[in-house]
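Starting off with a structure, shown below.
Of the protein chains in this complex, all but one are displayed in their positions.
Which chain is which? They are A, B and C, in the order written, and residues in each are numbered from 1.
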Amino acid sequence: MSNTDKQVVLEAKGISKHFPGVIANNNVDLALHKGEILALLGENGAGKSTLMNILYGLYHPTEGEIWIKGQHVQLQSPRDAIAHGIGMVHQHFQLVPVMTVAENVILGAEVTTFAGRIDMRQAVREVSELSHKYGLAVDPNAVIEDLPVGIQQRVEIIKALYRKADILILDEPTAVLTPQEANELFQIMRELTKQGVSIIFITHKLKEVLAVADQIAVLRRGEMVGSTLPSEATEASLAEMMVGRNVILQVDKSEAHPGAAILQVEDAHVLDDRKTSVVKGVSFEVRAGEVLGVAGVQGNGQRELVEALTGLRPLTQGRFIIDGHDATRYTPRQITDLDVAHIPEDREKHGLVMAYPIEDNTILNQYYETPYSSGVIVNRKAIENHALKLVEEFDVRTPSVTVAASTLSGGNKQKLIVAREFSKPVKLLIAAQPTRGIDVGSIEFIHQQIIKQRDRGVAVLLVSAELDEIMSLSDRIVVMFGGRIMATLPIAEATREKLGLLMAGSHG
Amino acid sequence: MAMQATEQEVRGTFGERLAGFWRAASVPLMAILLAALIGAIILIISGANPIDAYAALFRGSFSNARAIGRTLEKATPLILAGLAVAFAFKGGLFNIGGQGQLLIGAIVAAALGFGLNGLPFIIHMPIALLGGALAGAFYASIAGALKAFTGAHEVITTIMLNFVAINITDFLSNGPWKDTGIVARTPAILETAAIPKWDSIPLGFFIAAAVAIIIWYLLFRTTLGFEIRTVGLNPNAAKYAGIRVARITILTMAISGLLAGMGGSIETLGVVGRFQPGFNIGLGFDGITIALLARTHPLGVIPAAILLGAMQAGSSQMQFDAKVSFEIIDVIQALILFFVSAEMIVRWILRIRGEGDGGVRLSSGWGQG
Amino acid sequence: MTSNVALIKNSSWLDFLRKTGVWISILVVIGAIYGYLTEPQITTSMLASTLRQSTPLVLGALCGLLGERSGVINIGIEGQMLLSAFTGFLANVYTGNLLVAVMVGVLTGALLGGLLAFMSVTLKMDQIIGGTVINILALGLTGFFYQTGLTTQGKLQPIELGPLASLPLVGPVLFENPPITYLAIILVFVMHYMLFYTRWGLRTRAIGEHPRAADTVGINVNRMRYINVIIAGGIAGLAGAFLTLEAVGSFERAMTNGRGFVALAVMIFGKYMPFGVWGSALLFGFATALQTQLQFSGTIQIPHQFIGMLPYLLTIVVLAGFVGRTRPPASEGKPYETE
Partner (left out) sequence: QDCASADVLCVGLVTDVGEIDDKSFNQSAWEGVQLAASELGAQVEYIETQDAKDYLTNISLFADNGYDIIVTVGFALGEATVEAAGQYPDIKFIGVDQFQGATVDNVAGLIFPEDKSGFLAGALAGMLTQTGTIAAVLGTDLVPPVVAFKEGYEAGARYVNYDINLISTYHPGGLDVAFTDPEWGASTARQAIDLGADVVFGAGGKTGNGALIEVAGTAGLYCIGVDTDQWETVPEAHPCLVSSAMKLITPGVFDIIQSVVDGSFAGGNVIGAVGLAPFHDFEDSVPQDIKDRLESIRGLLESDAISTGYNPGG
């Protein structure tokens, strides 16, 4: 193709990056040509961000070389990368919330007059010029924390352009954008490439890749599994490359026999931490003996919905009923006492007390009940026996139940949470991202456990960003987008394509 | 968050226990050694003989029954002040207000001690003791409530409340509760309120040690303790587990203040015999050193307090025999605190592998979240 | 100017004045003028005393402010002030040169700042414990090494600023002060300018709010924290030098008497803004001057302890957010971890 004619502006050769216990990148090769958009695909945890952080000088590779414009470089810090014309828009924005757009843009590359005084007028002017030139409308004097994420992203891009970046790394820029905002971004990207900027673009959304990329590379479990061209790829072929045929999990499950509705959500409205409405009138029900999957790109209100249903976040409108009780204003404890089990999204932050021994983590949700305590005095023996039983039953790999939970691997941590949640009577299970970032064996095990609960008549609400997981476990699927439910599909009618479209906000 | 190593109780075989004990004790022991070493260098610079000084310090604190009694007497309020800080640590709070809570406890115990007539010892002493403790609890819970409801950082509020407590107690002991005569102090407590000594050994020490054991039991064997530690280690997980974090925060602060207040009570009822301004200076602050030295373990507080108590009890002997002024004790204490907290240094010296436990983490801004 | 007001939201000094202080300021000015017209002597003496009492607090609070703006909490201000007061005093005793003495004080403070930075940045120790170490250490070292009988060779004398000093009211209050007092006022302006108008200030605020963001644009977070905490220590050292070399002229054990802690309160009350800090230090100074004046005039017979506890209660009230909320730098207290 014509790519070979173009100059290679950035090349990674044999990059490996090892974190304690994780090989995030393994012998990765990557080449970016001038003026092209290279899409980098991969599942959660495939190592995309790690690779980009290495190219940006934030991480140092364990092995491998980086070549920029034909020159072998050592990137000690982002300062070096910036000096070589690399700009990066991070997956998590790196903006100082209390400062203005202009201040954020010039931070680290300030133009000063005398006595170190920042030439703010000049900065404002340059930001305005940049935003005109590339069609990135932004008010230079606005304070970051008042801006919607889409605009914040533009600020990030302006930041890179201000530093004269001609290689731009965009790490999952569309994950937080509405479809309109994403389209605007694509226009901006095309405008940039026209002006000679080369772009690495990371995303999970196959459609986007086909729409904007000139070149596609796919990472799987830290390894580069191949590259292709949009013209030669389909969504299906990309998915196959991303996930790898042999890893698509097929869970054995029989026909569901749904019973009475256990969870009924009626017109729920929830605010996020910044007091903006992120769940905007959601209604659904989950019946005994069925798995209701909630599909959707992260950040479309799923997290807040789950927090509301577990008593951690108030509803601003609407109500929900659990097993006949109006639980809208219940505390987390009251909800737990309705026999609700909860696998939280962030296992380290919410699911476990890392410094506690395993045994104490197995009773976090029931320490106040017999036999673990009399309500006042704790029964260590009973707790230990309980922990030993769970560890055995759920195959938590650990030398003893007295070691700290922090010593467990990700998968085993998750199994520990699952074990705990299933170790008391359950009528409703709320599972958020139950298998994120864990190994295949553990995924399989946890999936089996969830189905087992369903078959016992438990109502399961499964929230996951993994389409495969949703598709293999759910009996019905709702798709969330922008805080609303786009559609409810029986599993028989759900196809990847249909779900993908709904998740991206278009009506299938 | 707070110390992780101590969260895991040492159990298992004798060898495992021993190894666990070494893991817990090696850093403080080494810290003490290093501090003594640097202290010795300072002594040499100032022209004193460190061996004489340390020997005299030891003589003054352990050489005979009376010295031991004095050491234990010094250790008593230190145990309670140390427990107050350690207990709050366990709940994720840094109580620098031990001094103020102790003063409030001391003066209320004194008031109950001289003010309640005609009660037998068996009733009077416990009432005065608990009255002081409860006053300390009340005073500390002000900071707890401010933290829970407004997010005001307890470090600043408790420092401020320390200053306020000095003013309150000065006012009371020179005003409404002043003894007859010209001296600013409360009347002496009645015989029936005094905590007796058994020979030269103060009974108060055993009360404090018993409280340490009770606190250990409370923290590690009761559901309340479980809740407090969970909130201290991971408030998010605590919320998920249905624990009411605000309530636990106030309660933790109150119990912490109860302990400090009890330290003041025991001083009043067992040592001073009344409230007199200037008699309880610095006790609350020593609690911080002790809690850290004990790695925030309630039982570790006892030996840590005895160590500091011994240094204080022996300092007069050191002055007398070796002509070394007592401020060197402060220097050594600061160095101990430094080395205990700067675990990295000590571990490096000891060549202990492993990630350690990250040390104590308390600070994350004064704000209201 | 307008864009600079927005530089940091809700917290430029104009905003501060506008939101919490404008009426108070106007009242103060009217009160001062009225006071001057009716009781010129009392007014002048109280305002002069206010300024003087506020000086160590301003300096201490600027030290705290610079540290926290960079993400490092400093509760060791008290110890930094005390040890600097001591070494400055010693230097004056042995050299007789006040300039050298002040420099020694400042350097001592900077050195302790370096120790704090070492503990909190390199060792990643808890910052509050680090500050506590400094406090106890300073108390012990000064107590141990201080011998009496050492006599200083004079102290810094007031400098009259020409004709300004003869203005009514403001003259004797503002333009007839010794050098560190002027310096403290100048530092307020310099710190404001530096923080909000210079590259250094922008970077400093960035590492206090969002160190990762600063890192990604190539700012060396830990190095800047070191530099700033050391500079801040120097300012605390100046506060110490003020005590021995300008205000008192001699050293005494524990002579800081809690001013370092009050400075922390002043910093919070001043909302981490140099002018806010100045205003609140003046308020604290005024509280002390007022309580002296009340005793002098002997008219109000409340026990002096109640007046004495006012500043502390005030701090608690402010901290609890009853008087407008403060927002500390977001990442203070947290060591910055790379990778």
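The definition used in the following text is that contacts are C-beta pairs under 8 Å (C-beta built on N, C-alpha and C of every residue); 3 or more make two chains touch, one makes a residue touch a chain.
Keep in mind that this is a model prediction, so the values were computed, not measured.
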{"item": "Displayed chains contacting the withheld chain", "value": "B, C"}
{"item": "Absent-chain contact - pick from B:174, B:222 or B:236", "value": "B:174"}
{"item": "From C:122, C:220 or C:250, residue that would touch the chain that is not displayed", "value": "C:250"}
{"item": "Residue of B:19, B:65 or B:281 in touch with the missing chain, whole complex considered", "value": "B:281"}
{"item": "Where the unshown chain meets subunit B, residue by residue", "value": "70, 73-74, 166-167, 169-170, 173-174, 181-184, 267, 271-272, 276-279, 281-282, 312-313, 315-317, 319-320, 325-326, 329"}
{"item": "Hidden partner chain, residues of subunit C it touches", "value": "41-42, 44-46, 48-49, 52-53, 56, 147-149, 151-152, 155, 157, 172, 243, 247-250, 252-255, 257-259, 288-289, 291-293, 295-298, 304-305, 307-308"}
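Here is the rule we use: only the chains that are shown with their structure count from here on.
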{"item": "Chain contact graph, described as a line, ring, star, complete graph or other shape", "value": "complete"}
{"item": "Selected pair, greater C-beta contact count between B-C and A-B", "value": "B-C"}
{"item": "Residue numbers of subunit B (touch at least two other chains)", "value": "none"}
{"item": "Residues of subunit C whose C-beta touches two or more other chains", "value": "327, 330"}
{"item": "For the subunit C and subunit B complex, residues of the former touching the latter", "value": "73, 75, 119, 123-130, 132-133, 136-137, 139-141, 143-145, 258, 261, 264-265, 268, 303, 305-306, 308-309, 312-313, 315-316, 319-321, 325-330, 332-334"}
{"item": "Complex contacts: residues of subunit C adjacent to subunit A", "value": "3-4, 6-9, 194, 197-200, 202-203, 205-206, 209-210, 212-220, 327, 330, 338-339"}
{"item": "Partner subunit A, residues of subunit B touching it in the complex", "value": "1-4, 7-9, 11-12, 220-226, 229-230, 233-234, 236-244, 357"}
